[in-house]
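Partial view: only certain chains, each at its native spot in the assembly.
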Amino acid sequence: MSQEKRVVFRSGWLPWVLLAPQAVVIGAFFFWPASQALLQSLQQQDAFGLAVEWVGLDNFRRLFEDAGYLASFRTTAVFSLLVAVLGLSISLLLATMANRVVRGATVYRTLLIWPYAVAPAIAGVLWLFMFAPSIGVVSYGLDRLGFQWNHLLNPNHAMTLVVAAAVWKQISYNFLFFLAGLQSIPRSLLEAAAIDGASPWKRFWTITFPLLSPTSFFLLVINVVYAFFDTFGIIDAATQGGPGKDTAILVYKVYYDGFKAMDLGGSAAQSVVLMGIVILLTVIQFRFVERKIHY
Amino acid sequence: MASISLRNVVKQYGHGAKANPVIHGVNAEIQDGEFVVIVGPSGCGKSTLLRMVAGLEEISGGEIAIGGRVVNDVEPADRDIAMVFQNYALYPHMSVFENMAYGLKIRKLRAEDIQTRVDKAARILELGHLLQRKPRELSGGQRQRVAMGRAIVRDPQVFLFDEPLSNLDAKLRVQTRLEIQGLHRELGVTALFVTHDQVEAMTLAQRIIVMNAGRMEQFGTPEEVYSRPATTFVASFIGSPAMNLLRGRVEGDRFVMGHTSLHLPAPAPRQGELVMGLRPEHAVPLTGGAGQSESPHSTAWPLRVEFVEMLGAERLVYGHLGGAPHAADRPAGHRSASDPNAFTLRIAGIDHPPHPGDTVWLQAPAVRLHWFDATSGQRVEE
Amino acid sequence: MVERRPALTLLSHLILVLGVMIVAFPLYIAFVASTQTADAIVQAPMPMVPGAHLLENYQAALTGSGTGAGSNAPVSRMMWVSLVCAVLIAVGKIAISLLSAFAIVYFRFPMRQLFFWAIFVTLMLPVEVRIGPTYQVVADLKLLNSYAGLTVPLIASATATFLFRQFFLTVPDELVEAARIDGAGPMRFFRDVLMPLSATSIAALFVIQFIYGWNQYLWPLLVTTDEQMYPVVIGIKRMISGGDAANDWNIIMATAVLAMIPPALVVVLMQRWFVKGLVDTEK
Amino acid sequence: QTEIQWWHSMGGGLGDWVNDLAKDFNASQKDYKVVPVYKGAYDESMAGAIAAFRAGNAPHILQVFEVGTATMMASKGAVVPVGEVMKQAGVKFDTGAYVPAVAGYYTAPNGQMLSFPFNSSTTVLHYNKDAFKAAGLDPNKPPSSWPEVAAAAAKLKATGHKCPFTTSWVGWTQLESFSAWHNVEYATRNNGFGGLDARLVFNSPLHVRHIENLANMAKQGLFVYKGRGNTADATFVSGECAMETGSSGLYANIKKSAKFSAGIAPLPYYPDVPGAPQNTIIGGASLWVMAGKKPQEYKGVAAFLQYLARPEVAAESHKRTGYLPVTKAAYELTEKSGFYQANPGTDVAVTQMIRKTTDKSRGVRLGNLPQIRTLVDEEMEQVWAGRKTAKQGLDDAVRRGNELLERFQKSAKL
């Protein structure tokens, strides 16, 4: 795909007018706040913002000396990895099956698509409700099976709960994209592989899966960003970062430190770190998009 | 290498009320090492037939045998065939080498053996320097050759080709055609080749299967198909421009079409309603005759010229036999194939071409006339 | 498919049915819970078949006549707020993105690259990471507790612009040329040709942005202090955050079901366009 | 009509109460309209209000839990002392009329009352009389010491009770109030009353002993942890848990929703500790008046606060919610009405609070205390889960808490 148009319209002012709304909105609500976040990361303020002091890189220093912050990095990594890997593999499995069956594919699709519409915060509530230690249906069922469910104290249970809710919510989205990706793989390639003697299993791993890689990579990035940011509502509703800080992912910590602990400088510094991570991810994604194989 | 037998092969998509029969019982015996081309218009079932041989479509009825073994229930992988697809179906994420090696790897050949086989195929196809490229870095012609390479390395009993040339541009098509032919000569493997292009069919085939609407209309050498088409369909499908097919009545030694009556150079095989065929290149214009309005000859036929197209080495002359009263003032674009006595003439050379409005006198050599039954379209012989 | 393996097909159906069951289970539970009395739910195990209190629970939720912990604002009002916000966000974002993508793709002007990069940078950076200062801006503009405050800052990212740009690049040059020869100026071309052609992309983005807008949580949590401006997601959270008393799970679940219906309808009804529009452009 | 925004954290039966107060006040006059808004739990509404203040959008009245007091006090420009609001509005304001144990907590060293004591509670033991009966325990003889609590819990468990004992507000009930009740220091400098350089010391052997004790109960299933803040309250009200240490203010919700008969007992203690029981400390919340509003609005605020302080209103509130009476007059009114006789246990909170206080038991007033509460929750969760010993958990909590105190000290001095 060419990056430029051959023919362009000639006008001195029109493009500016067309760009103006977007420019105003991202200027006022993106670049200005982002620069403020940068400034604040170099400041120390009291809760009510009545006193401000420049502290240079102190906030960052404090951040990286804080074992809790580093632990939050680890938590985020574990959480994102689990969400992305589980979410992608489950939806890939489902999409592959749906792509196979031909009959009923649309029915399955319609049934599988629902959770996409559920807000993360509500997903958190739903799963919390199912796993609530005394009244939840699932925890009750587990209890009957002799399994003591307690995400209030057991960090593994808590992590399982938020991961399950996050994955559940994201499956639909992944599923749709995988299905579209699968359907765009030319049949003749699979036929050629069949003639070459490859079993269905082999065909999947040597042909389908590699050919899906652009979709998979796109989804991987989307899922990581989702796990990083959009799951805030789930965590807040289901565990509030607990037990201890075992499910406090970075964005939850930004929120907690900034809005509950009123440590604005620290929170802003965390925002800056997060921005860095996301920009890095974006650049990687863009590089890949640019180089992306157009089959 | 192996022979292929099609015995009353039937295919229908769907079941019961929604059944859509697309192949209506095809019988053909393809010899070991033979190069057979299946040709026919779009949608006539060529690909379906080929894919049944490949095992990619279930066979609804009849039997297919490869090398004497009935393969109706054999998986494609186990039929010992190789197939070249229209869009090549190269694995886009594998290098040329990997593409060719894939089938061998799956069959668990030793790495050295794979290397040897791929190298050999690459040498034959002059792909040696491209082995590390990905398909997208190749031109159309090169991709086509990789697709063939992938088929060759497998050393199969049968080669199947589904319109492998139609994605190439005209020049490359001609060249690749020659290559495929050379290759077949070299390897001697039984080959089944699908195309809708009759020129391709004529140049490549040892024998041609002409298909129409799920039926096999003729199975013969190019020579036979060209010189003795079995049906009007074959007659009009093979050869370009198409054979002139004139519908009329044989009355004694004359052929009557509406107001026009032509004197036949020899007796027709029978009297009554018939279709008479004559190829554009077989009608001989009587040299002195351009512009003349009187018949120079008792069996000469008058062609009223409407339009002449120059094709470099030759010309196509479009007109009406016996002269059609209103035809001349219609624009050429609106000539329709169903015009009863429209006639196309192909003449070589570029000197003294006839002009629109002229009458050209034609001689039809008796041996070049083809006769078909007016209702069944079947060839009628003496 | 290429081969005939009924066992494999059966397995596929089994896995799919299992998948559907797992995916649907939480929703089913929510629905069942929304048809029970509050007491029935806290009995472990809670009943697994719908109860008889559907109407009263939903009515209670919609009118805010519940008696549970936390807030009891009427859900009908919240749904309206959510709907307005989701539509404003979707429409607003699509509108400004269409225009700016058009400018970037179809015009050459100084600093065009700069604009492109400025837009690109905003691609994946969600509000969450600059939420404090953004809140400040909104407050300074006196937009707290207003639809503008709830929506405009969420419009401030260029995902859609980027997507439209990608799509516009795939529109054949010949169409512009044909339009120019036909005498169409830029805006005419935009309106008559580009917009209709982008219909699937627009539809896809509408779905995504609608869901995005409807599901917002953290942002409305900050900018709304007035119950009249609570979107429904906040409403639900408000219903359970009071821990003093037993939560009215029946009402909460009724609200959750209500909160899911509009976005789910949008997704299910537009699923075909949704993927098509994205796949066509993104990849 | 002037609108007065009032942000609170009163859910359930307490929410009804707050709404009724506003409704009654609005009905009692025509000039002002108080609009109560539920803004989530205490920490959420406080965080929300601070953010709103920074954005120039604070409410007029903000209900802040007692642990937020130091933070509010340190933010001179953000709040208007209640006394001043009253004075400017020309409303008679006699600090002497308020219950001293309550008022003292909200009074600055210079004697100025900074916030309006609205719903002060203290820690009590709620217990389920029906469950006691079922377990063969005497429903009228609740456990008074921790060993008795453990024994009762064991009995409850033996008869199949899944959750014999739980607690809400771990930091408040098991450390802050626990310290005062046993007359030991929670933090230096008189638990923070003496200055910003106070540091936490709740890792004394007594504290360790108590937390260890709870951890053991947790291991045996006698103590079941039900989450942070007041989330455990719901489990007592629903009957799931048979005993709970928590706020006296839970009374309103028990009355509203509980399907069993409940009793209130004093907070348990260790009888072998000299001086115990001393007194429990104040909890609940007070109303802060935010700065930057129009004089007319402050007049309305003053009128409303004055209304709340009316003996009959305050007494009614006390009776309805289990929160302490705010003024002496209200207390006397309640006593006279015979409410305490009719509802045994409702006087427990009052009597617990009205004992003489010492420097160690006057209360806890530290900066960043909400965050300290959270980190205590975090550390204690590790202890209940058996992943840290009581000593480790407390030491870590003290260390992390002291870092917060240091930072607060720094920023408050800015």
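Going in written order, the chains are labelled A, B, C and D, and every chain counts its residues from 1.
The rule is simple: contacts are C-beta pairs under 8 Å (C-beta built on N, C-alpha and C of every residue); 3 or more make two chains touch, one makes a residue touch a chain.
None of the values given here were measured: they were computed from a predicted structure.
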item: Stoichiometry of the full complex in this file, given that only one copy per chain type appears; value: A x1, B x2, C x1, D x1
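Throughout what follows, only the chains that are shown with their structure count from here on.
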item: Reaching chain D from chain B through chains that touch each other, fewest steps; value: 2
item: Identity of the chain that, by mean CA position, is farthest from chain B; value: D
item: More contacts between chains, A-D or C-D; value: C-D
item: Chain centre separation (chain B, chain C; CA means) in Å; value: 56
item: Distance between chain centroids, defined by C-alpha means - chain A, chain D (Å); value: 39
item: Whole-Å gap separating chain A and chain C, where each centre is the average of the chain's CA atoms; value: 15
item: Shared interface positions of chain A, touching two or more other chains; value: 134, 191, 194, 259
item: Two or more partner chains touched - positions in chain C; value: 2-3, 42, 132, 136, 138, 222, 237
item: In the complex with chain A, residue positions of chain D that touch it; value: 43-44, 47-48, 50-51, 53-54, 71, 74-78, 162-163, 225-228, 235, 240, 368, 370-371, 374, 377-379, 381-382, 384-385, 407, 410-412, 414
item: Chain A residues touching chain C - in the complex, by the definition given at the top; value: 1-3, 5-12, 14-16, 18-19, 21-23, 25-26, 28-37, 40, 90, 93-94, 97-98, 100-102, 104, 108-123, 125-127, 129-130, 134-135, 137, 140-141, 168, 171-172, 176-177, 179-181, 184, 190-191, 194, 200, 214-215, 218, 225, 229-230, 232-233, 236-237, 251, 254-255, 258-259, 264, 267-268, 271, 274-275, 278-279, 281-282, 285-286, 292
item: Chain A partner contacts - residues on chain C that touch it in the complex; value: 1-3, 5, 8-9, 11-13, 15-16, 19-20, 22-27, 29-30, 33, 41-46, 48, 95-97, 99-100, 102-109, 112, 115, 118-126, 128-134, 136-138, 141, 152-153, 155-158, 161, 166, 168-170, 173, 176-177, 180, 185-187, 189, 211, 214-218, 222, 233, 236-237, 240, 249, 252-253, 256, 259-260, 263-264, 266-268, 271, 274-276, 278-279, 282-283
